[in-house]
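Moving on, here comes subunit A:
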Amino acid sequence: MRRAVLALLAALVWAGGGRAWAQANLAGSGRLLATSGITDVEGTGGGGLVPWALITGYGTNDQIGANLHATVAGEPDFLLTSLGAGIGLYDRIEFSYAHEWFDTGRAGARLGLGQGYQFHLDVAGAKVRLFGNAVYDQDTLLPEVSAGAEFKAADRHAVLDAIGAKSPDGVDFYAAATKLFLSESLLVDATLRFTKANQFGLLGFGGDRNDSYRPEFEASAALLLSRRLAIGAEVRTKPDNLGFAREGPAFDAFVAYFLDKHVSATLAFLALGPIARQGDQNGVYFSLQSGF
Partner candidate 1 sequence: MRILLFASLLAAALTGRCMAAETLYDQLGGHDGLSRIVDRALTLYFTDPRLHADFDNINRDWLQPRFYAFFCKTTGGPCVYKGRAMAPSHKGLHIDQARFNAVVEDLQTAMDESRIPFRTQNRLLALLAPMERAIVTR
Partner candidate 2 sequence: MAVRAALLTAILPLAGLDASGVVVEQLNRAFTRSSVTILKGSNIRFSNVDEFDHEVYVDSPNFNYDSYEQSPGETAVVTFTAAGSFEVRCHIHPKMHLHVDVVDH
């Protein structure tokens, strides 16, 4: 599945790029700096943990934008790495892909899996902006609203089965409402997600405690300090499907720096809650995004 999604995304970027050559300003990065957000761990445009309604990239309603991201999150017992790409079409549709490596380090040995045992997760995302424009709609309370889905496939089926996960694959559905209050230099987002994912999907979907879709609540607030700098905080609640290991909400506090419309970097402090019985995982996250 991963290769097919990669091929599809590459084809889309190539097609978008091809049309961009043909129409000089199709890849013109017309949107204002920082108004596309960053990329979350699952490759979706938004904050660091939470998908936002904003369509990724700097393309206006008649342009295409795309980007690549690389993220590393170091926790006491785990290392999470994510690499991926996203494309935004005409400020209306977003496609994304991310591959995650979840390295258990010494916890792997403690869990009987072996030191440095890795889980992998493929995430293919699609998002469509339904209505609203967070930047232009300053004279109304109406937010920018998008709906999306993340198609996730984990590996290590035998291990997932052993810990009680009902499926290695799953789909998350979400709706996000994002509002930028320019007069306060403040951005807020509220996202509702229906998911069965265990630890974002890294430990499969559904479990012995629960195997039905649960609504989960996610929110971000970001203060723009300057044209290039934003600070913010996020919360993301998660299901708790596995009897084997309890799971709780994730939080982060971040600083995002937008060098220009081609490069941005984010540093965050993450509190992911307990993972696989190893205790609360608080650590540091660093992400680089490059695109147009």
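Here is the rule we use: a residue touches a chain if its C-beta (ideal position, glycine included) is under 8 Å from a C-beta of that chain, and two chains touch if they have at least 3 such contacts; residues count from 1.
Regarding selection, all candidates are chains of the complex that A comes from, given by their letters.
In this text, all values refer to a predicted model and were calculated from it rather than measured experimentally.
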Chain touching subunit A (counting every copy) in this complex, out of 1 or 2: 1
Touching residues (chain side subunit A, partner candidate 1) in the complex: 25, 28, 30-32, 60-63, 91, 133, 135-140, 181-185, 224-227
